[in-house]
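Mind looking over this structure? Questions follow.
Yeah, one chain of the complex is gone here, protein chain that is, but the others are all in their spots.
Letters A and B name the chains as they come in the text, with residue numbers starting at 1 for each one.
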Amino acid sequence: MITSWSSLLPLLIVLSSLVPGLLIFTLREDQNRLRVLLNMTGVLLKLALVGLMLWGVDRGLEFRFAVPFLPGGGLVLQGDALSLQFVSLSSVLWLATTIYAIGYLEDSPLRSRFFGYFSLCVSATVGVALAGNLVTFLLFYELLTLTTFPLVVHRGTPQALRAGRVYLTYTLGGGALLLMGVALLHSLTGSPDFVTGGYLQPMLEAHSTSLIVAFALMIAGLGVKAALLPLHGWLPQAMIAPAPVSALLHAVAVVKAGAFGIVRVVYDVYGVEPVQALGLNVPLLALTAATIIYGSLKALQQQELKKRLAYSTISQVSYITMGVALMGPIAGVGALAHLVHQGLMKVTLFYCAGIFAETLGVHRIREMDGIGRRMPLTMAAFTLCALGMIGVPPTAGFISKWYLGLGALEAGWDIALLVLVISGLLNAAYFLPLIYRGWFARPPAEWPEERSLGTGRPGLGETHWMLLVPVLFTALLALLAGILAGTGFSPLSWSELIINREFNL
Amino acid sequence: MSPLLWLLVPGAPLIAALLVWRQPRQAGSWLWLSCLPALLFSLWPPQALAISTLWPGAEWALDDQLGRAWLGFTALLWACSTRFAVGDLRDDNHRQRFWIFWLLSLAGNLQLVIAQDAGSFYVGFTLMSLSAYGLVVHLRGPAPRQAGRLYLQLAVLGEMLLYAGIMLRIHEADGALDLNAWQNAPTSTLTATLLLVGFGLKAGFWPLHVWLPLAHPAAPAAASAVLSGAMLKAGILGLWRFLPTEDPLLQGWAPVLLAIGAFSAFYGVLLGLLQTRTKTVLAYSSVSQMGYLLAILALAWQQPEYRTAAATLLAIYGVHHGLAKGALFMGAGLSAHNRLGPVHWLLMAVPALALAGLPLTSGAAVKALLKDGVDASAVADWMPLLTAGSLGTTLLVLRALWLMRASQQQNESLPPAPAGQMLPWALLCLMPITLPWLWPPLRGAMLDSLPLYAIWASLWPVLAATALAALILKIGWQIPPTLTRLPNPALIASLRLKRLLQRPPLPPTEPHVDSDRWRRYERQWNRLWQPGTVALSAWIIGVLLMLGWLW
Partner (left out) sequence: MTLALASLLIPLATALLLLFLRSRAGAWVIIASLLSLIVAGLALAEVVAHGTQTLAIGGWDTPLGIRFELNLLSALLLTFTALVHLLVAVYAERSRHSQTRDTDYWPLSCLLHGSLAALWLSRDLFNWYVTLELLGLVAVAMIIISGPKAYGPALRYLLLSLAASLCYLLGVALLYGRYGVLDIDLLATMIDANHTTRLALLLMTLGLMLKAALWPLHLWLPAAHASAPTAVSALLSALVVKGPLFILWMLWSRMAPVEVAQPAGLLFALAGIVALLAGGWAALRTPFLKTLVAYSTVAQLGYALLALGLLLRWQQTELSAALWLFVLAHGLAKVSMFLAAGEMQATLGSKRVSSLKGATQTMPIAMFAFAVAGGSLIGLPPSGGFVAKWVLLQPLLADPVHWPWALGVLLGTLASAAYVFRVVALAFDRADPNPPNYNPDAFAQWLALLPALVVWGMALYSEPLILWLTEVNR
């Protein structure tokens, strides 16, 4: 029965952003303080609740909220170690992104609508993370599509609309495929709660065709958001959205929901052994490898900063999927750690891109010449996270790459190591020129479109403080996640905890 | 002493970097202090520090002579260079940027020496390697930019190869991250190749040296000193630490590696003699010297019983070459910008001749030990090569000195050198003759080289080379200009690569849709339905009824 606090907690975590979001919709444009207050209350409340849940899960408490929904599969919200990894990431980055967005959208129209959908989007993300069975997952996954669409088209320009249409085409198509996959599995066994090791082992003999088709459908559906190779087309388009949205899409909400879904499907629905028995890991692995290389190559081709970052996301998110597809515990640790690491780094990169665009009007790569002299702190954060993307120690990206590489060898897929090396080289090829331009090239006499945010002097006043603080915060986290990887509260340790439970180690 | 003190080794430069960020103007003169912890710990190392909070397996310690010697000379060289660099940077607008890259590089270099696990080593190595790019391109202009580009391309390539190598090596060692455990884990061809090339790209022996003669001269003098003196050695240290001691594979490779080392030694000399700029000559001398270091490694792999002696030799060679080369690079910087007096030239001659192997210097000790090593090995009949190498090295340093002299003569109105630069430089210059008395292993080696036949053996190539040099000067022979301007294929390749990466020839992926044509089809389709609702519906009902009747 829904009486104890531990069963209400997952619901409260979802509501802590949903309710402020709905309230924000009702606000007038000029009710600025109230909006900020609502936003920040939601953010902090969620952080506190997530902290509480982290504490509980670490002690082995169970958090499960369930209401009946469909026959054979209720609406279940459940806090386990894996979901908390994602929930913590999204709540922390929501904090940063909210502050950033408040600064970014200062004096722009339709803020109530923006922040309303923004909060709904986070609620959907958290719902995806906390979903306790496939039906619930599907529900929040679709809601995520719906709540992000208004954010993608927020600018309302023809390009934004085009991007929004492409985004919808892909994500709704993916959602439909996922629905088919989930419904197919549901018709076989219903939708029981996610369990470590999966629940499909007993069906393996009798229904192997159905299981393979369902897997393909679900991976295709999730692969749209996770930007797997033939389904990635929306991501570079969606970068037209305002910077906080891009940051959120690329780092937390959308692509991560896809990747997280793949993790769930492989680990907690099918289980590692059935997936291998059905021979499904090999095509998945091949797909991710191809995506990693392709994304990097395309990123190299882009001359626009945000586009380059977008293609880089395609490549980087597939690291997560690859780690899962390698089917080994070490690779799994790498994948789950990268889920967080990539989020931290990519969010920072998009923040920085947004700051460059807002403060100086810099959009293209060639305009970045000498930007490090004008905005050293932002550029330092950018550099740090770009290096992290390459996998340069001691940033967070290094830790994930380390574990993925070891995991590839452990699983006997040496070729995956080669993929990582090639991708590392390509990452370097498209990130290092930016860093070179930023620090070593001669700054132009005049920036394309300089606005007076902050004092305009290099340092803490180089841009609006609300833009700068989140950047420094997430960059610092990305660095600490690498340097302090061994501590108990690092993403790495938490991933190890999850994987130990998952593989019964 | 508390193990936590190890944190100071990379920590001090990082704290200094913060200081530079806040106080760029005042901090410079004191930055050399950040090397002090490392220097002290090389003499009195604290206990091993295992840090579970850092990346997995992190462990910092120094328990062997090689490591202590390495940390000592690295810290000393960096300290002197840091102090030396202050003078060069006085009027530099990009002072802050330089210092930050400098200190990051320093932190990395120190950390990799004290690393006892693969992760820490790799962290330090990468930090050093990538930050050094900032030092290479610090002086603006096309030459540093091109040199930097090549440096960075190869450094990144090296990083990635190293990453793959480390992963494979961990796998071979059953997940062990401890470098000591690796000493006994057998290796495979792929792993060994990856590590050799990865570290080799940093160490800069032939044929992986292509970036070195470009990058070292391009950087400011102090940076060249640490690049040549300290950072190249990190590659050698890596090979020593990462590859197993007794391994049939490496044993089989040893002759090839020895040959590469030997070739590198002569290649460096030959190409160096053709150069017209002091720092390039010195850079090629480094290529040549790294050949010797590779040869020592190969000897150790070939004869596992020689390993202890090889460790000592490596330690001494590292100290000797690091300090001497550092002093020479700084000297080159001084000679280009400041007027030097006779005392200065005397000081300059010390590291130069020490490199050549003059008796009573560290060079002679090193040469003697190396001879012993070769003598005891399976390639004892290569001995004459060592003598020839010594001759070549002497010629090379003489050429460097002569070029410095020439640059002084070209430019009459140079200011005197400031004391802030003179002191660290002089300290380094004196090291080759003072260190043999201060440092027991080196003292032993030098004393071994003091018998008369040994003195003669090391002295005559120096004398012969000097005589040859004098002869060439006398007859006024010039190097043919075509030889001084040999094309550099690596630079061309680097430029091509950059262009390729800037505009990768990928096909466009936007699908082309002929929307007009589809619109036409749609119109035709719509026209089909023109006759009107009622008529069409009636027809449909009629047809369906007919069909139903038949059914």
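By definition in this document, a residue touches a chain if its C-beta (ideal position, glycine included) is under 8 Å from a C-beta of that chain, and two chains touch if they have at least 3 such contacts.
Here the structure is a predicted model, which means the values were calculated and not measured.
When the full complex is taken into account, the listed residue touching the unshown chain is B:538, out of B:4, B:143 or B:538. The residue touching the chain not shown here, chosen from A:15, A:81, A:120 or A:138, is A:138.
Only one of A:128, A:153 or A:285 touches the chain withheld from this view, namely A:153. What chain A contributes to its contact with the hidden chain is residues 67-71, 75, 110, 113, 135, 138-139, 142-143, 146, 149-150, 153-158, 160-161, 164-165, 168-169, 172-173, 175-177, 179-180, 183-184, 186-188, 209-210, 213. Counting the whole complex, the residues of chain B in touch with the unshown chain are 522, 529, 532-534, 536-538, 540-541, 544-545, 548-549, 551.
Please note the rule applied: only the chains that are shown with their structure count from here on.
Taking the mean of the C-alpha atoms as each chain's centre, chain A and chain B sit 38 Å apart. Note for the complex: chain B touches chain A at residues 51-56, 58, 97, 119, 122-123, 126-127, 130, 134, 137, 152, 156-157, 159-161, 163-164, 167-168, 170-171, 175, 501-504, 506, 509. Taken together, the chain A residues at the contact with chain B in this complex read 297-298, 300-301, 372, 387, 390-394, 398-399, 401-402, 405-406, 408-410, 417-418, 420-421, 424-425, 428-430, 432-433, 439-440, 482-487, 492.
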